[in-house]
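Take this structure, written in structure tokens, and hold onto it; I'll ask about it next.
The full complex has more chains than appear here; those shown keep their coordinates.
By letter and in written order, the chains are A and B; residue numbering begins at 1 in each of them.
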């Protein structure tokens, strides 16, 4: 499905691991280490993560769905619900993990640009105290969002203040938190300050497979060791999850990786928007480009390149960049986009009306 | 907690990854690959696993608890129960994962030597058809067991035949299946033939962190892709789980690793049994040695060495070997066992009476 010659624009998890991650894994492999996280490297990297975020605790898990479910799991009893965007990964891309594992209902809101607002959240609070309704208890937002947008610090603050005033806890899905921090040019602590619990994604940003759950609201952390084991997320050779984050934290590799991926997305968007028949349909803030082009144009490009059709009815595709996308990769792709546009001219009526 | 100078005898998951595994990870890191298992390496290694086991399907997951829960999850509705040994990892060491994730009850049986028998299984079938009782549907055994014993092929066959005759499905926890195959000098297919679903552990046998669920009973496999996602076990960069198994399958590294660990356990048991005041309390078949020694003797040894006290009341310890335990490691440990026994002689009445 992937073309070995050409860079995939399908997803940031089509990329492999950053060489520094492999090096760190090899270094971590020397000697024995107590299992299940009771080893010095885990302790050390956890402490660095906590320092970076100003967090009370941090825990490694295997994947992003697990981070979301376990992070929310610290906040919720089964009759308590999560307010989230309809477009949330949690809602549409995790096979109902939250519902099954936590028993909790998702109260979804259509969110333009993938972003919740205090008003949108408020729209889901009517059932409070009514025993027939799942009780809103947590708000889930993604930073960056599923559609490549980034909440500003002001937007985050507004949501956070609304949550605190409304007795709601805030969980931030940070599978691409690095991309958001790079875009906003802020620290991880700046972002985390607004959350009760958040995730910090490694996998999409150069790790081999590692995510962290960061707990800001200290009392929530106590349940995690047990929950992590019970929910099948306790690595026996934990040092190898820790090592990956160790590498990403070293000299802020996480930021460099994310900033580069973001820059490549901007380069791609800028180049593509100049091509005939290509319309960039969302602000390019993180490492995703959403573009509308003609269906025949899409089909032709997919012959050689890997990327997702995001909305078939709307003829919108998603192009993602990664830490290892090069300028040459982008430029080669752009050349093809341009030439395909020339080969597949669209006549009148082609422009999307929806 | 571990001593960097001395080999840990605490667990086979205190060891790192085999060098071939690291090499395979580096090789797998070249280029892009479609995520979530839709990549050529995953396809290839999965096919090799299926061939090795004579299996209908194989799926990678992150850890052993996940393999058990997801494997059993293919077999059970929530009102259906699992018959297992009281000493099963599933029962005592997974923080209630099966109960929580599957909703299923465990019907536990005291099992001498950690092994179930048809008679022990039969003792749990009385409630069948009675709606007040969770309905026995699956039998879970571990091969090798938690206490280092190995079912013979005849014992497996007897259990398997009993299960089939009794409308029970058989799940085998194979976190140490390699050690069992090495001990019995049989193929993985020989072991798997008796199971409906089983796990094949990589982590304790030289992988960095990877387990496989092997499905022999084909119709059970269809639910796995969805269940694996919903239960947070679908790796996005799946190639890195596949690569680990690729390395273990190459030239039967899995068998060499396990055979070596088993041999080191035997060497340790033989040497220790000659020491004054040390009693080997279980047959040493896989890579664990269970020994009874005087509490002061234990305390003295733990000053320098890492291992678990298995049963404090009974003064029994567990020593585990790994793929990378050397003869020198064993002999150094033995020397200390002997000298400790000399330094800590036990007087009359010291021998355990239980």
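Keep this in mind: contacts are C-beta pairs under 8 Å (C-beta built on N, C-alpha and C of every residue); 3 or more make two chains touch, one makes a residue touch a chain.
Note that the structure is predicted; figures quoted are calculated from it, not measured.
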Handout entry: Copy count for the complete homomeric assembly [2 present here]
Key = 4
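Everything below uses one rule, namely that only the chains that are shown with their structure count from here on.
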Fill in the blank from the handout: Copy-to-copy rotation (chain A on chain B, CA atoms, range 0 to 180, rounded to a multiple of 5 degrees) logged as 180
Exercise for the section: Take the average of all CA coordinates in chain A, do the same for chain B, and state the distance between these two points in whole angstrom. Expected result: 34
Completion exercise
Within their complex, chain B touches chain A through residues 1-2, 4, 7-8, 10-11, 13-17, 22, 25-26, 28-35, 38-39, 62-66, 69, 94-97, 100-101, 203-204, 208-209, 226, 229-237, 239-241, 306
